[in-house]
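Showing just some of the chains, left in place.
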């Protein structure tokens, strides 16, 4: 009976289970609802006008009413966990995450991943797996896609190493590669309703913005968020899963918290267009108070009416750092830095 | 760069930033959804038949299905915080809050405030700001309005005092001023489905009702509730924001908890028609166990079929007070009293 028992539960994939070119169709499709918008709003202090208001969204050409891009990101990403990173030693990074169209209540998201690279570590015990994942809606249209690489255990250290294939990934998407949602028009954007007067022209490359506010993480909230995305990585939910008896906060929770906090100063960074890179530089736990600051990395115009794009670095910190220091003199991330996220946002010109 | 940084984030308004007659259009519009109903139901033990059941609501003439009046109140109120009370020393009170029409999923609420009074304190460091706020839906119809006054810091103690203007606010709305929702008809109200047999005629002015049940507040729940309303006052979320390292519970959380508890004895106080006054008499924190009792202050008939109105005092206490004592012999609120709320409710005759 023991063998049967073993075969029914998912042990996850180990390094030697992956091969370049392999396509994994992840379970389970997930329909987005207005309920997701409400739960998200109870977990993050989000006030961006487009996802907050159907009327505002319609006034900029988005009807039906999209949910936050990060709702789609977390759902799509969560599906890959059981197949890609259940046996991960570490999530090393992601890149080239592009939002192709708004996700609206009623959309059903499914995610597929293709293995695009493999590199066994010199210790022979683990290796790096590169995948490109694509989330589509119920009509087969691409909602978002991204690349990701994780370090995964080998089941058997003696298994032969695969040929090393390391994909070329862009350090950042070019502005020309961003997809402006069909119909988006910021030409009559209502700055007063949105909460701040600052527009594309008011931001300068190199400018830093301290978002001032902080939120103390609670145990229930990070778990509810993570579960909402059907992300079942046990380190987030089971105090018996880690030697320190603490639940690790899902990195995506820190992303969403920092994004929501960034409203104060970036209220008009209305839509996330792409995520260029993300580094979770330190673990977060319940009880930590998370703050955020941003730096303007680049600016670009788009062809859409009134729509510009800002490339931003969003940094989450444990405790407030008014000096907004990313790295120390040694080049390492400064103490307290939790997240270094590089993304593009659409803003009114 | 420092000046630029300062200008991007919202420092809130100080006393000298207000002037009588000034109109503030608050960010951000917010669409109410069925998700809000569900999250609300997970945070408060609410069982009132109208918001609980679309079928029951339709049977009393309300279709589409309204959410609780307090959902609309908290959302509308939360919008005023960044502009009116970010630098508040204290929330002093509110009055003349009137619900003009039910709010239903799909409605987008926006709030505007007019400054109706100013009075600098004798110490010259702060002053009282009176505003009348109005929340409208996406069709421009008034959903609710209310007056509120808060004590706000001055940025500069040397700034000249404005002319003192103190508005006249009614201690309670007259029954004749209540707005019965269009179509409301309690003539075939189903008392058994609603949970209690008590009708208008069963309540006597002066009668007190101990609602018996208590709920212990948790850290996550009060924060989720407050965040749902996009109320971002930092004292609720950031343990580093107060010297005692504790998160203050949003006063509206205590209102909603007490209202939900009042079901036991006031199940047929079906709709809140108006809030005459509210005093948050002591702070509440996670771990406190909240109980409630009510007193019937007044009664009135309405022109609508089967609809009466009860004016009620709703008192929330920390710990149960079976003696239902509002004030001690010294005239001060009795120990344990958290909330003294004066409101009108529509009940079946």
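Chains here go by letter, A and B, matching the order in which they are written, and residues are numbered from 1 within each.
The rule we apply is simple: a residue touches a chain if its C-beta (ideal position, glycine included) is under 8 Å from a C-beta of that chain, and two chains touch if they have at least 3 such contacts.
Note that the structure is a prediction, hence the values are computed from the model and not measured.
Enquirer: For this file, with 2 copies placed, note down how many copies the whole complex has.
Expert: My count of identical chains over the entire file-defined complex is 3.
One rule holds in what follows: only the chains that are shown with their structure count from here on.
Enquirer: What whole-Å value do you get for the distance between chain A and chain B if each is reduced to the mean of its CA atoms?
Expert: 36
Enquirer: Once bound in the complex, which stretches of chain A touch chain B?
Expert: 33-39, 41-49, 52-56, 65, 192-196, 198, 202, 204, 206-216, 218-221, 264-267, 289, 319-320
Enquirer: Touching chain A in the complex: which residues of chain B?
Expert: Of all residues in chain B, those touching chain A are 1, 4-5, 8-10, 25, 27-31, 33-36, 38-39, 82, 105-106, 108, 110, 138, 218-220, 223-225, 227-228, 230, 232, 234, 237-241, 247.
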